[in-house]
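A single protein chain has been omitted; all remaining protein chains appear in their positions.
Here the chain labels run A, B and C in written order, and each chain numbers its own residues starting at 1.
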Amino acid sequence: MNNLARIEAYSDGVFAIAATLLILEIRVPAVGIHAPVRELWRALADLWPSYLAFVLSFGIILVAWVNHHHAIRRLSKVSTALLYANGLLLLTVTFIPFPTALLAKYVTTDLAPVVVVFYAGASLMCNAAFRVWFAAAQRPVYLLKPEVGKEQIERIWAQMNAGTLGYTTAAILGWWLPFIGLGIVIALTMLWIVMSTQHRPEKENLI
Amino acid sequence: MNNLARIEAYSDGVFAIAATLLILEIRVPAVGIHAPVRELWRALADLWPSYLAFVLSFGIILVAWVNHHHAIRRLSKVSTALLYANGLLLLTVTFIPFPTALLAKYVTTDLAPVVVVFYAGASLMCNAAFRVWFAAAQRPVYLLKPEVGKEQIERIWAQMNAGTLGYTTAAILGWWLPFIGLGIVIALTMLWIVMSTQHRPEKENLI
Amino acid sequence: MNNLARIEAYSDGVFAIAATLLILEIRVPAVGIHAPVRELWRALADLWPSYLAFVLSFGIILVAWVNHHHAIRRLSKVSTALLYANGLLLLTVTFIPFPTALLAKYVTTDLAPVVVVFYAGASLMCNAAFRVWFAAAQRPVYLLKPEVGKEQIERIWAQMNAGTLGYTTAAILGWWLPFIGLGIVIALTMLWIVMSTQHRPEKENLI
Partner (left out) sequence: MNNLARIEAYSDGVFAIAATLLILEIRVPAVGIHAPVRELWRALADLWPSYLAFVLSFGIILVAWVNHHHAIRRLSKVSTALLYANGLLLLTVTFIPFPTALLAKYVTTDLAPVVVVFYAGASLMCNAAFRVWFAAAQRPVYLLKPEVGKEQIERIWAQMNAGTLGYTTAAILGWWLPFIGLGIVIALTMLWIVMSTQHRPEKENLI
């Protein structure tokens, strides 16, 4: 494999595993085996914070994977510095199952502010790692393909700035209004998916 | 890697991990270390619902992987919309270890209807995600290879319809007759394997 | 990716994950935090059955991976039947962490015969799956490369027969003499590694 292929293979592995490990955080509820059927249904329904956290984190990792996919395509070569910047990004992605489990456990309690702020903070770390990644792709050695125009690079930085602003807002508001903070994180993820599937010019849509 | 290769690599990773994580749900039985040998044998035999759920879910994920393998081969290009449809499919595949563990724990109890309906429902979600995937491969941009004929596309939709019907039936019947419902899910999986290995024309058999 | 590449990618994923999940079965020992240092050393030393089971199963999965690697190289094409035979092989590989954990927990107790027989049985299932795999590579459609000679095929079957015989012997003897049974399984794995690295003709050694 060439270098780009191998960095992709390793990254794909980490993205795929981080996403898949999320399911281990949803634990089978324990009810008495002679309990009435509706009790197990209720226990399964009461797991909604786990389902929500699972779907949200899976979505965030998927968006990160799609962005990483687009980013790698813009590289013409790889530096060792980029390998480590990529490692830092993967570190923040790998961390996600922990704030996810925390969110699932405490979001319905009085402790919701803590876990929402922590979750938004983890998303912010992931966003920051993307910034480092792109910086490493531009300096000290310029690694991007020649056909990647200045305008395109500016748009990427604008998108990353929007993410930084959004997650920071979510973390701050989440301290007082946890559900608003969580709502912002969810909205950002959905917005990104909708935007990237609908508002791109046709020729970019076919990647 | 080109785009199709990378979507395959990420998907293969998720399919492989989801299938492999299933084994974590089979827990080593605890018997006293001075217990007679037959007690451990019995404890191992009593794990049959876990073995059954493991093999069944492994089979369902394998069938999904083979289908995904065939589906990807029919694409000539990828859109961002398809990336997310693919992500949705992977989400439903990743979810499978949870209903599997639930089935293993409760299928031998009075609560069997709940877990069979839940399991058939999870299979139905996976089937629905395949429908979204194929819809995204046809609209808004047509992504299939020119040589994929109208007849072949109709056959794929017919097969997906059969799955939808089968899993819905399993979920409904499972409510009253859990073992019939479970039997339908097992039969569907086996039927698919037998059909795809035996009744295909020679030239398609060599993929 | 072509078909052989994708079957390899999925299989590599499963082999790699099954091998890596083994480490989850080694649990951090719990000693009081004010316990004398030698108590934690002793607790770590007492985990030797876990280390042994970890290394043995890692070795078995590695040997299976190398054999799978050689086997795939002999294919010129893939049938759907082979995809499922490959799936069956992966099922038996995925199962290995369970008998491994069982072995680690009970091998030092009076229940050793049970777990050694179970472990040898799981290895035998893996061996049987390799037989199905090769049968599927030869029938109903011949999938091997033309240059794979009759002699080479006979040698492969002879090796698989040796494995079948060895693991069956280990399972039977293990019932009465568990450490002899376990020793045979270990010896078989080491023998395979030594044989495949040393006694092959030079030209085959460079794969």
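The rule is short, and it goes like this: a residue touches a chain if its C-beta (ideal position, glycine included) is under 8 Å from a C-beta of that chain, and two chains touch if they have at least 3 such contacts.
Model, not experiment: these values are computed from the prediction.
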Those residues of chain C which, in the complete complex, touch the missing chain: 4-5, 8-9, 12-13, 15-17, 19-24, 26, 28, 31, 33-35, 37, 40-41, 44, 54-55, 58-59, 62, 65-66, 69, 73, 193, 196-197, 200, 202, 205-207
Interface with the unshown chain - residue positions in chain A: 1, 3, 6, 9-10, 13-14, 17-18, 21, 24, 77-81, 83-84, 87, 90-91, 94-95, 97-98, 101-102, 105-106, 109-111, 113-115, 118, 141, 143
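Throughout what follows, only the chains that are shown with their structure count from here on.
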Chain A on chain B, rotation in degrees - Cα superposition, rounded to nearest 5: 90
Whole-Å gap between the CA centroids of chain B and chain C: 25
Contacts with 2+ other chains: residues of chain A: 13, 17
